[in-house]
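The chains shown are only part of the set, and none of them has been moved.
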């Protein structure tokens, strides 16, 4: 199985410096299943990076490490701050994690309450909270939905609100787990436009290779708990051997 | 999905695994009942019961230590029985004062306490062994055969099936909450107790709605396959001579334990 | 955190005497028998997946916790929520399934004492919760929520009180110690239960108010439930202080009923399960056990039989003929 060598440090034109550094991260689930076997990854400010790989590659597991929900062996640094138990709350305000299923993310009855959860939990004064909610909803173009019940929204709308719930925390990095799953073509298109517009560093896991091609200059391929390729998207998508070896397909 | 931790069943191909689930259930209950009937301080009988457990363990292919290790999880409950020490009349051993009450530890109380802990430890190990060698669906079938009303066993079957789906859902909800439980640098975070309780309540309400709607979809799926208010299943269990032999041996052993305990 | 939350009310095996365990089983089985026939009438064929998934919901919802004080956390027990959302009878069945699985699969509570556990955590909580809720069904939202909160708190206290009484009747604790201890401890648990239940109900009212209509409209024996709720409330409110400050009265009653031996002499350790008219303590214990087992088996058998006969007829099968034999008869 020929595997492109991971490129550990890539500087893209728009990069300004390191936002996220992961060094040699290992993790096993309590039942003994080894999910991560030495992950190293750098994200620079402004990067938009796709994370692809077959089911069970460990993508979600890696993402759950980035704001300390899971705790593996290895080093994670955010804007120079090393992740540890003591600074978890601060780290969590810097990493905005959006889960695949927006229903998991939206647990409050109204959109406003949901978007306000993060800022409220951070102990901000009320005026700040309101300001943040307003601007987060504006960023995802859902200002009109402030008082709606989350429960009754369409999947595409829920997805946008889910992104707003982390934007309201002013994160340095946005980490999205399979954002386009289950969307119809129109909602998917509108999500792509939204992600393109957001001026924020992001790491996005997906099975949607066309999304990768359209949106992300850089792609990281994972399989079996390891990074097996990391480079320019156009190079990776040309490497048919690599793709089929890891259960992927050319768009 | 990943909530394998919920499945206590261990896949092996031992004599005990192959035994008819009805026999296993009845013997386990008889054993637990027999423990409850033993008098305090019947050390010989306790020893016999332990021997029974060890024999069953040996038949199960799980390794002798399995139930023993698992049973420690249940042991903290024994502390609840501490009140027994003071409540049974007998010869005082020691005395102390706490708040507005006087407590006297008696010899009979101590005897009762030790007996209760041993008996309940034995019982817990048997229960652990039972679910470790019987798949839960088979256990449900066994209860069906033992005339537990069908509606209850059906609810339990559904509970078992959706336990995994819903606990996964809860895990994801909890993670989502956790990942947004942030603090600004140098700020105290968390909100008040009432607010936190409200968030937990909202999550429960959310989960409730989703479960309710899921049950609608399941109902549709059942209708689509001909459901008409009755749940039918094929029951693959048959009692063989071997099963009866094991049952007989177990009951004789348990009777012997009772005999030793009382005379 | 992949375990079922451990609840202090789950009694393990051998912590209650055989007699008390069997009496609790008898009460539980009779109540469940009624519950089964009532739910068959009111909910129809849709009940099966609904109650099954709701049972899984209660189980899963018990994992949702929130930090309270000093590292402790509160979570839902669910009896009141189940009773409000599904109606009291269905709520009882759902709670029974939850407690049965906790006992069977996780050894969270014993098997012989499961009757008591179901009674304390399933039947009583649903009865108190629904009874009080039923009395304010027409009222405005604030009153409703307040009463639901009180009901949730009381349901936990009722369960705790009944657990305490069972332990005492088994001769395993002194009344004036166990009652205040259990109630004190559960007052806090009940507080968490009340907060979460109210918030969850509020959530449902705001998003799908139609769902709460359904369980309550089926209010058969509506007045009966109010009476039950108020009665149980009174018992909790009156009995708790009485039991902890003036245990002698209750002791006398229990002694007269033959539960507790008042003798302070040699037979002390065997206090617990005796048939009063038998002289030999050990023999009477065996007889008591055997009688209890026979009674329980008889009840199980009879209810099982009658349910089986009713099931096919009571399900509301307007468009399909339900003539096939139920599960039990289709063994190969």
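Labels A, B and C are assigned to the chains in the order they are written; within every chain, residues are numbered from 1.
By definition in this document, a residue touches a chain if its C-beta (ideal position, glycine included) is under 8 Å from a C-beta of that chain, and two chains touch if they have at least 3 such contacts.
If you're wondering where the values come from, they're calculated on a predicted model, not measured in any experiment.
Stoichiometry of the complete assembly recorded in this file, written with the chain labels shown: A x2, B x1, C x1.
Quick note on the criterion: only the chains that are shown with their structure count from here on.
Viewed as a network of touching protein chains, the structure reduces to a complete graph with every chain in contact with every other. Using CA-based centroids throughout, the chain positioned farthest away from subunit A is C. Rounded to whole angstrom units, the spacing between the C-alpha centres of subunit A and subunit B is 40. A straight line joining the Cα centres of subunit B and subunit C is 17 Å long. A separation of 45 Å divides the Cα centre of subunit A from that of subunit C. Contact with two or more other chains is made by residues 5, 169, 173, 190, 199, 202-203, 205-206, 209 of subunit B. The residues of subunit A that reach two or more other chains are 30, 109, 151, listed in rising order.
Within the complex, the subunit A residues that touch subunit C are 30, 109-110, 149, 151-152. Considering their complex, residues 2, 202-203, 206-208 of subunit C touch subunit A. Residue ranges on subunit C touching subunit B, taken from their complex, read 1-3, 8, 10-15, 18, 21, 32, 36, 39-40, 44-57, 59-61, 63-69, 74-76, 81, 85, 93-94, 96-98, 100-101, 103-107, 110-112, 167, 171-174, 176-178, 181, 192, 195-204, 207-208, 211, 264, 268-271, 282, 285-286, 289, 293, 300-301, 303-305, 307-308, 311-312, 315-317, 320-322, 324, 326-328, 330-332.
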